[in-house]
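The complex appears here without one of its protein chains, the remainder shown in place.
What follows is subunit A.
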Amino acid sequence: MSDILEHLRKEYQSVPIPEELDLIVNRSIKQALHTRKAKRLKVKGMTVAAAILVFLIAINASTTVANALASIPGVERIIKVLTLQEFKVKDSNYEADIKVPAITNMENKELQLGLNQKYLAESKALYAQFQAEIEELKKQGLNDAHVGIDAGYEVKTDNDTILSIGRYFLQTAASSSTVMQFDTIDKKNQRLITLPMLFKDDQYIKLVSDNILAQMKEQMKNDDGKIYWIAGATDYISKEETFSSIKKDQSFYINEDGKLVIVFNKYEVAPGSMGLPEFIIPTDAIQGDLVSNHYIK
């Protein structure tokens, strides 16, 4: 009997495995995970929103808390940025450090909450994406792949009129990529400043772009080590990929001197070795199109 069973077992196992099995299995898992995630985020989104509310109420309701956080004596409320939450993972191969900024003490609570929620949501998404990537690597058996993520923020400017926060997302895999995003807040009027808002019309796009192009050329002339992807500078980049104009809502901040600073992400206008190029735009170059010299001096 046992050899008959053995025979049957062999027969059973000789059922050919179709090629598409792998594909179907992986796709089904992914789809199911996706459905699950969608469900989970719904619930989580609500708890997160609730958590932020509680946190902000604590800051705004208790002067002790607010003072401690703003580290300034008195009852005066000062808009500040502080680290709300930090996600951390540290493994021999995987490393993540995500700091979530939170803005406090704004009178325009709607804007404050909106910004803080955006920060938290983006950090969460980033963290989830990172975890998914690790899982994927582990699944593929690539246990010694090194990946890391580092996200945080820096306060670029904090004076009486404005608060500029830059948030960076640094991803390390084989090579690293960095993305930087900025928010500039008008402290007095309690509103978010956008690039088009600073100008009377769309002329600024050309004014700023021309100035940057001139700066790029100047820098390349003076320093052989600098490369920007602009027409005529390199022959290995196709024409469509060369930089000719900034986007209408290009990343920017306003520095301590009240100058407009345009920022590009890694690989956006130059090779990775150039990092995140920043260009300070002389106010003279854009004066004609500025709405006022309230923000930009």
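Everything below uses one rule, namely that a contact is a pair of C-beta atoms (placed from the backbone, for glycine too) under 8 Å apart; a residue touches a chain by one contact, two chains touch by 3 or more; residues count from 1.
Keep in mind that, in the parts below, contacts and distances are computed from a predicted model.
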Omitted chain, identified by the protein name its UniProt record gives, among "Rod shape-determining protein RodA", "RNA polymerase sigma factor SigV", "ABC transporter permease" or "Simple sugar transport system ATP-binding protein": "RNA polymerase sigma factor SigV"
Which residue of A:V25, A:A214 or A:I280 touches the chain not shown here: A:V25
Contacting the left-out chain in the complete assembly, out of A:E107, A:E135 or A:D257: A:E135
Omitted-chain contact residue, chosen from A:E11, A:D160 or A:D223: A:E11
Residue ranges of subunit A at the interface with the undisplayed chain: 1, 4-5, 7-9, 11-13, 15-18, 20-22, 24-25, 28-29, 31-33, 35-36, 40, 135, 139
